[in-house]
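Note that one protein chain of the assembly has been removed; the remaining protein chains are unaltered in position.
Chain nomenclature is as follows: A and B, assigned in order of appearance, with residue numbering initiated at 1 for each chain independently.
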Amino acid sequence: MSDITRSDVAHLARLARLAVTDDELDVFSGQLDAILDTVGRVSEIDDDVPPTSHVAPLTNVLRADEPEPSLDREAVLAGAPAAEEGRFRVPRILGEEP
Amino acid sequence: MTTVEAAPYTVEEVCERFDPVMGLEVHVELNTATKMFCGCRNEFGAEPNTNICPVCLGLPGALPRVNARAVESAVTIGLALNCSVRERSGFARKNYFYPDMPKNFQISQYEDPIVFDGYLDVPLDDGSTWRVEIERAHMEEDTGKSLHMGGATGRIHGADYSLLDYNRAGVPLIEIVTRPIVGAGTRAPEVARAYVSALRDVVKGLGVSDVRMDQGSMRCDANVSLMPKGSSTFGTRTETKNVNSLRSVERAVRYEMGRQAGVLLSGGTVRQETRHFDEQSGTTSPGRAKETLADYRYFPEPDLVPIEPSAEWVEGLRKELPERPWERRARIQSDWGLSDEELRDLVNADALDLVAATVDAGASSESARSWWVSYLAQQANTQGVALTELAITPEQVARVIALVSEGTLTNKLARQVVDGVLAGEGSPDDVVAGRGLAVVSDDSALTAAVDEALAAQPAVAEKIRAGKTKAAGAIVGAVMKATRGQADAARVNELVLERVGASS
Partner (left out) sequence: MSSADNGPGAEDLTRLDAAELARRVQAREVSSVEVTRAHLERIEAVERTGLNAFLHVAADAALAAAAAVDDEIAAGTVRGPLAGVPVAIKDNMITRDMPTTCASRILDGWRPPYDATVVRRLREAGLVPLGKTNLDEFAMGGSNENSAYGAVRNPWDPARVPGGSSGGSAAATAVGETPLALGSDTGGSIRQPGAFTGTVGVKPTYGTVSRYGLVAFSSSLDQIGPFGRTVLDAAMLHEVVGGHDPCDQTSIDAPLPPVVEAALAGARGDLAGVRVGVVNELSGEGFQTGVLSAFTDAVRVLTELGAEVVEVSCPSFTLGLPAYYLIAPSEASSNLARFDAMRYGLRVGDDGSRSTDEVMSATREAGFGAEVKRRIMIGTHALSAGSYDALYGKAQKVRTLVVRDFSAAFERCDVLVSPTVPTTAFPIGDRVDDPVSMYLADLCTIPANLAGIAGLSVPCGLAAEDGMPVGLQVMTPALADDRAYRVGAAYELARDTASGVPFASTVPDPAALQGAS
């Protein structure tokens, strides 16, 4: 049924920002293939059935537009991998926003 | 690698061979007190990372909470754009990795935007209108801001690292998307500019956003493509991002039309890509190529439940809609008896609101209009500021006009009063008192001055007595000089004729 190749796994890993190793490509392609064979059974069902995304019967749950306290910046930045000038420091950004 | 692009063609040349198609996506930041999904303040220019919380920082475990006022603003914008309001709409996650987006997904709307299928009738420079169809407007959240450090330019390319401020992350955005704008031909750049301008006016009139393009609270992406004349198949489009002034919108579209024509006419193909507009050169340059369409893996946001606006609530908002700018203009034009040209001058001078407010404060439309488009416009020009930034209010202008019409001031004096107000000397009445500018209307004082002038110039007096009433001008001039201009010249003229016994 499904046929997940090494290059499919490599593509998915790239989309998901996972620097998978060569060995993992082998292991995962086999496992993902087996999993997708199993879960692919959902395609058996009728297309007419409406989808369910939320089970609780709720609508219009809204919050009043009233300010609440924010976090202490120094405490948050202390938990960051790197910070500078009150900001989070991150490696250089190569691509543009998609 | 640099690509030398073919010299752009003019829009006229482009339109001999092609029809341009445009799609405009405008992001409007709402001016709510708090962010879209959390209680952090929505404010421009705060210290970096001071308006952040577990939700807008995407901390593990945090959950979004929809801002009721943002929903109301979205519906209001939709109604003002003649859109339908969806009975049941929901949020979706748009998944992509980018460091300015803390969760690496943006909560947006996908298949079921809250408002859809509307239009905006956009006034063009020649007085005609162009109907731009609105496909949808949806709610979403803004991203943080990055500062690119190191490297020569401070730009993203060549930077060593970046610094991130998430104050803007989660600020409510309404994205307004047009249907393809077809058939504008050589007017396409103007239509684009006029649309963004009209949209800005409408949204501003609703009071839901600051719509400051210079501060990024209104941002426009322009999609442009060309199709050969006679064809109805759209060509490959480019998307020029973040065009940040009205003028740039027009220039960007014009440049892209010319550039794409150059590519096509030299046998090339237009690449589907994102481009950047350069304010300095007025050109666009390629960004990331969209070889594969980005796959955002949209799916319904499980943490938020659907929104079902009740019909009563929507109708309530519709009733509260302010008069639409173009309807208001039509009403004003007929109320004030303006020609199309006069109205356009007023709008182009950005004086319509000022004049209207002056009229609301009791002035006649003629005098209000005359003050704002002539003397005050000159002063603004001299000071190098916008008319709206002059240090005088419509109420103060109305007061000056009232002082003139009740005879306290002559037009000349009135200008001095205005000068005083602009110079910070207080209200018109303060200036009148402070500078001692009131008209001399006491007849006995004037009569004395007239007699004095007649006595000083007996030859002129004789001429007048002989019926040459025009000679009275010299006496009037002398009286005006003697009273430092604070006399009513017409009244002085009457008195001169009276005193010499000439009948007028």
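As a working rule, contacts are C-beta pairs under 8 Å (C-beta built on N, C-alpha and C of every residue); 3 or more make two chains touch, one makes a residue touch a chain.
On a predicted model such as this, the values are computed, not experimentally measured, just so you know.
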Candidate in contact with the missing chain, chosen from B:41, B:93 or B:369: B:93
Selected residue (touches chain absent from view) among B:65, B:324 or B:369: B:65
Interface residues of chain A (partner: the chain not displayed): 4, 8-9, 12-21, 24, 27-28, 31-32, 34-36, 38-47, 49-56, 58, 61, 63, 71-72, 75-76, 79-82, 88, 90-95
Residues in chain B touching the chain absent from view: 54, 57-66, 93, 95, 97, 99, 102-105, 160-162, 164, 293, 295, 297-299, 302-305
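Just so we're on the same page, only the chains that are shown with their structure count from here on.
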Centre-to-centre distance between chain B and chain A (centres being mean Cα positions), rounded to whole Å: 40
Parts of chain B lying in touch with chain A, wherever the complex brings them together: 32-34, 38-41, 47-54, 57, 65-71, 88, 90, 96-100, 143, 146-149, 156, 159-166, 274, 287-288, 294-296, 299-300, 302, 304-309
Residues of chain A that touch chain B when the two form their complex: 15, 17, 53-54, 56, 58-71, 73, 76-77, 84-93, 95-98
